[in-house]
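First up is the structure itself, then whatever we jot down about it.
Only a single protein chain was left out; the remaining protein chains are all shown in position.
So that you can tell them apart, the chains are marked A and B in the order they are listed, and the count of residues begins at 1 in each.
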Amino acid sequence: MIKRVKIKSSNRDFLKKVETLSGEDITVCDRCGVCTGSCPLTIEMEISPSNIMKMVQLGQEDVMDYNSMWVCSTCNYCTARCPRGLDVSKVTEALRQIKLRQSFDKIDIDKIPKEELRELPQIALIGAFRRLTS
Amino acid sequence: MSDKRKMINVFIMGEANEVPVGSTIIMAFEYAGYQLKKGIGCREGFCGACATIYREKGDYKLKGGLACQTVVTEGMSISQIPFVPAEKPIYNMDEITPDINTIKELFPTVFRCVSCNTCTKACPQDIQVMDYIQALKKGNIAEAADLSFDCIRCGLCALRCPAEIVQYNAATLAQRLYGKYLAKKSPELIKRIKEIEDGKYDKGIKELKEMNKKNLTKKYYSREIKL
Partner (left out) sequence: MKIPYYPGCTLKSTAKHFEDSAIESAKKLGIEFVELPRWNCCGVVASLADDDIMHHLAPVRNMIRVLEMNRDGLVKNEKRLLTLCSMCYSTLKRSNQRVNELIDDLDVLNDFMYKEEVNYDGSVKIVHFLEILKEMGFDKIKESVTKSLENLNVAAYYGCKLLRPKEIGIDNSEVPIIFEDFISAISAKPVDWRNKSKCCGSFLTVDNKDVVVELGYSILTNAQKSGADIIVTTCPLCAYNLDNRQKNIKEKYPEFKEIPVVYFTQLMALAFGLSKEVTGFDGNYIDPVKLLKSKNIKV
């Protein structure tokens, strides 16, 4: 899929926002793909971690339309292996926070079936509520 | 001899009023001419109806208190919260178990707690609210029931909670579970209930019901009180 983009100031603002929230110097990423190769969740992601970085570098807000940032389990394989020392899990967290802070909930607590609530250990519920609800 | 009372200024919902020193917030409201229909109850610090938020002069902290118990200070800014909206889950006490699975099913929001302690800071009864929510997170129903015992359901904790937990409803569940399943059973109570069901007191009650007022009064004042 080829997409032609024109970088506007709004794109630069988006990149700045993600850099500030994540504390990572995203322009340093040279898109080598090691993060994608290491990530165990790419089987579920619509776009790879490397592509997330690329879209953020180009300030493309529609990176948040894909499911990738929601299925990152923050396991930090990418962080441990990035040759540039970048923490990609912090970038996905920044993207999640941008969405969540607009009072968005990825999971609806009221819709979780009662039997599942009873069966899941607290640690799973707390972790999911932290990462996926506002 | 003039009865000159010392007066101070307070701001009731933004409006300045002069009220007597030593007034509680309820007294200040009523002195200023308000007639309270909601947000008032026993006036004794027991019913939890008069939840109020206020700031004291020169202090940035937003405090919560009961209007009938909190004494006004110079420059205090006050607003009442007559009702705190909160949904309660419906449950059948006979069908639930006194363990963490019940908490997860009925109050999943408890697991959103970020341990910020804002609830404890808001509580007018000095209850360690965060501690009992943590106890529920750990599945310790008895500890939660014990720590939340003094709760009068004023609602200030739920109002200020960033995780949108309704602490007092969770406390009510914990207290009910404790009372029904975990507390020590009273053998005397069980025995007495059986006696009632077996009809031991039926005759006596029937007699009293059929007595006229004169004899009833006589019987009342001549009763033996066993201590």
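Following the convention adopted for this analysis, a residue touches a chain if its C-beta (ideal position, glycine included) is under 8 Å from a C-beta of that chain, and two chains touch if they have at least 3 such contacts.
The structure displayed is predicted, hence computed values, not measured ones.
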One chain isn't shown here. Among B:73, B:97, B:117 or B:217, which residue touches it? B:117
Could I get the residues of chain A that touch the absent chain, sorted low to high? 20-23, 40-41, 43-44, 71, 73-77, 79-80, 87, 89-90, 93-94, 97, 106-107, 112, 116, 119-128, 130-132
Touching the hidden chain in the full complex, which residues of chain B are there? Just list them. 99-100, 113-117, 120-121, 130-131, 134, 137-140, 162
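We adopt the following convention: only the chains that are shown with their structure count from here on.
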Based only on mean CA positions, could you tell me how far chain A sits from chain B in angstrom? 44
Under the touch definition given earlier, write down the residues of chain A that touch chain B in their complex. 109, 112, 114, 117-120, 122, 125-126, 129-130, 133
In their complex, what parts of chain B are in touch with chain A? 100-102, 104-105, 108-109, 111-112, 137, 139
